[in-house]
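A short write-up of the structure that comes next.
Note that this complex is displayed minus one protein chain, with the remaining chains in position.
When the chains are written out, they are named A and B in that same order, and each has its own residue count from 1.
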Amino acid sequence: MRVESYATLAEAARAMGPDAVFMAGGTLVMRDVNAGTSASRIVRSADPVLTEIRSTGDGVSIGAGVTMAQALANRDLAFLSSVARSVGGPQVRNMATIGGNIFAHHPYGDFAVALLALGARVVLAGQGAAKPLEDVLRERGRSSTSPIIAAIEVPRPRDPRAFAFAKISRIKPKGVSVMSIAAHLPREGGRIRGARIAFGAMGPTPLRATAAERVLEGQSLDAATIARAAQLACDGLDPPTDALASAWYRREVAGTHLKRLLEKMERG
Amino acid sequence: MAKKPVTFILNGSERAAFAEEGLNLLEFLRRGIGDLSPKYGCGQGTCGACTVIIDGETHLSCLTMAVAIEGRKVETASGLANGKVHPLQEAFMEHFAAQCGYCTPGMLMSAKVLLDRNPAPTRADVIEAISGNLCRCTGYEPIIDAILATANMRRLA
Partner (left out) sequence: MIEFRKEFFANERDDNLNEIGKATRRQDILGHVTGRSPYFDDHLFEGLLHIRCVRSPHHHARIRRIDVSAAEKMPGVVRVLLGKDVPLNLNTLLSLLDFGLDDEPVLSTTKVAYKGEPVAAIIAESEAQARAAVLAVKVDWEVLPHVLDVEDAVKPGAPVVCDVYPSNKFIYHGKFDHQKLRYGDVEEAFARADHIVEGRYQMSPIEQAPMETCGAIAAPEVNDRFVCFTSTQGLFFSLGTAAKLLTMPSSRLHFVGGTVGGGFGGKVDSMHEPLAILGAMLTGRPCKYAWDREEEMQVGAPRGAERWYIKDGIARDGRILARKFTGYFDSGAYTRLSSYAIIKGVGHLPGPYTIPNVYADVFCVYTNRTPATAMRGFGITGVDFAIEAHMDKGAEMAGLNPIDFRILNSYRDGDMKAHRRLAKNCALVECCQVVAEKGGVVLTQASRAATSVLDGGGERARLPSRTATDQNGIVSGFKGGNYAKKGGGASGPQPVALPIAASAPTPAYASPASLRPAAPAYQPAATPPPAPQPPAPAADTARHGALRFSSLSGFRRR
């Protein structure tokens, strides 16, 4: 095994290949290293771009190497603090990065769920325009060389109450997700416009609950709408069975947890 | 595996040793440096027995690459006493906060960072601070009591 460190992301991106893996916080990559199952080259970069957090008018640009703890400490990211706090325990939050979370396999990826619901875009190292996170998630693991993420551009919800996140786990305060749910429901004149709901641990990557989104579009959060959205929560999701919960259980309870989250949003 | 030299500060004194690329900090500290206080419980980040402090933050040494600590400051439980018993150690002894003792070095690291940052933690703060450290023996209550007692004692002193 070889560990390669590069001063800039551009160099790191060039060094990637089918036999290489990029390491950020290492909370997942090092597990593979310890188990003897990691790629033979490990690519790291100390590029300062990775740890930048910049306000960009209607959003925030977060360096992919920003840790959960750094996100928690940053005022511009206050709207994501409950999400960052839900990841792991204190040690994991000191190490785990936001870029790594986008590539975290089931049942991890809680932060990515929130980013997906907020409609985040991803800046890849050495590539010009930002891509929707959804595309990156969809392509994840499809090609032999994965791109390196430089930064994530997150639109800041205009009304902080329009965004909510819930992590359902069996152990508190450090359990792994049975599922996580993020909802962004901006309103215009009392009606929801541009509803986005994302589920984590309900498929191979964080996924959007598009059927539930359609139910909510143009509506207000009354009991009947919430009930209908909850009913369709699992449409398009593909929950797996693991040591935490069976696919059956996840399907069974997803609607209830979505209902609780929406009711909480409605109460404000 | 190629070896790389690593120079870092361990418990206040400079150390240098060769580490195989890919070796984790836990094994490096234990076998390469001879500091046996961080413990292996899982090698997967879940137990916290290997917790050390790097530049003032708790990290899991099993998930940290040894070569990544070049130039950084590492603290471990074996450096806590520093000649005399640390108040946290005293409180752990007093409150029976260690039974088999295997989780203790990691617990002490998490407790130390908590108290360094927050001299007056609530019970909930303590629970949150040690939530990344598992203990199979004590049921946690004596550990929580010991940490709170240390904070109280310091405030009185």
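Please note the rule applied: contacts are C-beta pairs under 8 Å (C-beta built on N, C-alpha and C of every residue); 3 or more make two chains touch, one makes a residue touch a chain.
If you're wondering where the values come from, they're calculated on a predicted model, not measured in any experiment.
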Which of B:V6, B:V113, B:C135 or B:L148 contacts the chain that the document leaves out: B:C135
Interface with the undisplayed chain - residues on chain A: 35-36
Since one chain has been left out of the picture, which residues of chain B touch it in the full complex? 1, 20, 22, 30-31, 34, 36-44, 46-47, 49, 76-78, 80-81, 85, 88-89, 92-94, 96, 98-105, 108, 134-137
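The working rule: only the chains that are shown with their structure count from here on.
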Whole-Å distance, chain A centre to chain B centre, using C-alpha means? 29
Given the complex with chain A, which residues does chain B contribute to the contact? 1-2, 4, 21-22, 24, 43-45, 48, 51, 57-60, 62-65, 67-68, 110, 113, 127-129, 131-133
Contact set on chain A toward chain B in their complex: 1-3, 23, 26-27, 30-31, 33-35, 38, 42, 44, 69, 88-92, 94-95, 173-174
